[in-house]
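Here's a structure for you.
Shown here: the complex without one of its protein chains, the others still in place.
Read from first to last, the chains carry the letters A and B; within each, the first residue is number 1.
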Amino acid sequence: MTAIPIPFPQRPETWNLPYRGKVAMASLIIGESAIFTIFVVAYLFYLGKSVSGPTPREVLTPPILFTIFLLSSSATIHFATRFLERNKVGPFLGFWLFTIALGASFLYGTAREWQRLIYGHGLTISTNLFGTTYYSLVGLHAFHVSVGLVMLCLVAIFTMLGGVDSEQSRRVGVLSMYWHFVDAVWVVVFTVVYIVGR
Amino acid sequence: MEKPANPGTIEVPASTAWPFVLAVGVMLLFAGIVTSMAVSALGAVLSVAATVGWFREVLPREREEFAPVIPESIRLTTERRVVERFPVATDQVRAWLPVHTYPISAGVKGGLAGSVAMAVLACTYGVLKAGSIWYPINLLAGVVYSESLRLPGRLYSFHASSFGIALLLHGVVSLLVGLLYGAMLPMFPRRPILLGGMVVPVLWSGLLYTILGLLNPLLASHIDWFWFIASQVAFGIVAGFVVVRQSRIRTRENVPFAMRAGVEAPGLIPPRESEDKRQ
Partner (left out) sequence: MSSDAITMPGVNIDDRAWVDVLHRWLTTVDHKRLGILYILYALFFLLVAGAEALIIRIQLIHSHNDFVSPQVFNRMFTMHGTTMIFFVVMPVLFGFANYLVPLMIGARDMAFPRLNAFSFWLTALGGFLLYFSFVGANGLYGAGNAPDVGWWAYAPLTARAFSPGHSSDYWTLALLVSGFGSIGTAINIIATILCLRCPGMTLNRMPLFAWLNLVMSGLVLIALTPLSAAQIMLLIDRYLGGHFFDAQAGGSAALWMHFFWIFGHPEVYILIIPAFAFMSEIIPVFSRKPIFGYPIMVAATIAIGFVSMSVWAHHLFTIGMSSYANSFFTITSMVIGVPTGIKIFNWLGTMWGGKIQFKVPMLFCIGFLFQFLIGGLTGIMQATAPVDWQLSLSYFVVAHFHYIIVGGIIFALFAAFYYWYPKITGRMLSETLGKWHFWLFLIGFHLTFDLMHIPGLLGMPRRIYTYEPGRGWDTLNLLITVGAFIQGIAIMIFVANLVISYFKGDVAGNDPWDAWTLEWSVSSPPPAYNFATIPVVESRRPLWDVKHPEDPDSRYE
């Protein structure tokens, strides 16, 4: 009945566990995917069920240019994080700002489209089922882009203040995961709204 | 986990009020929708302030405080020194049970033997009591083939369709029950014949007796329950007897997964038995 001084066995030679930020962001992405799934299902379920106009075919045109902008921002943010991992802060900042510009131009595209729909075609969220589902689905995505942009801008500001180097590259990598997710969601939203939905 | 910066203390995350403030802010932001915009505005201000505060807390790296290590004398012992063990196998202290089981072929043989015994008894009943050897066969087919029961006279004559269905049904079910016996009898080491041959068939017959009247009253009205139970018991005893006559083999639960899967893993761990002998 003696107390055992070091009760536990020796630690194993290698013990590697995943980075918590990555796991958490992956979990968040799973949850967000479920939210988007519900909105996409609602959009598809209500296709053609509006009792009054306008219909998607009449008013929607695929925003191909802005889609290219958003999707290419996935590439630029990827290069940016690569540079940061090698501690090349200058090129990192360049690509990072380029990413922000691409994301902002996408938001501008969405805003232009909404303006055209609201003032040109009189389609608001309360006009018909198409309006309700369209604005909530695209709006939910635009909200996620906006949140991402705010975070990207914060990182840019911290970088300019000299607070970001390769030590922070894992955290920046987590943010870039989110941005890739937002882009991937747009592929789904684009397909559903502008290809299947018309 | 890294070593603490100075001995005698351990880094723990520093307490902070910002998560609480942010939660209040977010809640007020939403509560404003049902109360008034001023509440939302206050919530927004609190949220922004708390976000800034939170960022300052974790950037460039998380703020931590040092908690002094409290010397404690933890005794991890137990009063229960005696561990009771089943004598499972001579060479093993612990093992997955059962250590021995019957090969699959034992279940197949048992099932087939049982099916013959059951068929003989059922046909005897048909000839002696019902007056036709086809009567029990047509009844069995009637379990799934309602045509077989449609006309009362039909039960007493030969019909190829009923015969085929009954044969198939009898064979498959007997085989499955035989396999089940092969798997289960090692689990019940005491009096397997009594259990498998008597108790289980009687329980099964009892279950059918109570519910067959609800499930298929027409079928139930044709069954002679004494002979039904007799043929069930005949199956059970013969199948159980044949199964336990087979020689047992070791289960492979106690060897490593790689060996069971037949993988040629490098540095495969030797079987547990040899390890125990070494110590």
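The definition used in the following text is that contacts are C-beta pairs under 8 Å (C-beta built on N, C-alpha and C of every residue); 3 or more make two chains touch, one makes a residue touch a chain.
Just so we're clear, the structure is a prediction, and the values are computed from it rather than from any experiment.
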Give the labels of the shown chains that the missing chain contacts, considering the complete complex.
-> A, B
Touching the hidden chain, out of A:Leu71, A:Val89 or A:Leu129, is A:Leu129
Can you list, in ascending order, the chain B residues touching the missing chain?
-> 1, 10, 12-20, 22-24, 26-27, 30-31, 33-36, 54, 57-58, 67, 69-70, 72, 74-80, 83-84, 93-94, 272, 275-276
Residues belonging to chain A that touch the chain removed from view = 4, 6-12, 15, 17-20, 23-24, 27-28, 30-32, 34-35, 37-39, 42, 45-46, 49-51, 125-126, 128-129, 132-133, 136, 140
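Rule of thumb we're sticking to: only the chains that are shown with their structure count from here on.
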Rounded to the nearest Å, the gap separating the Cα centres of chain A and chain B is 43
Within the complex, which stretch of chain A touches chain B?
-> 1-4, 7, 154, 158, 163, 167-168
So in the complex, which bits of chain B are touching chain A?
-> 55, 59-60, 73-77
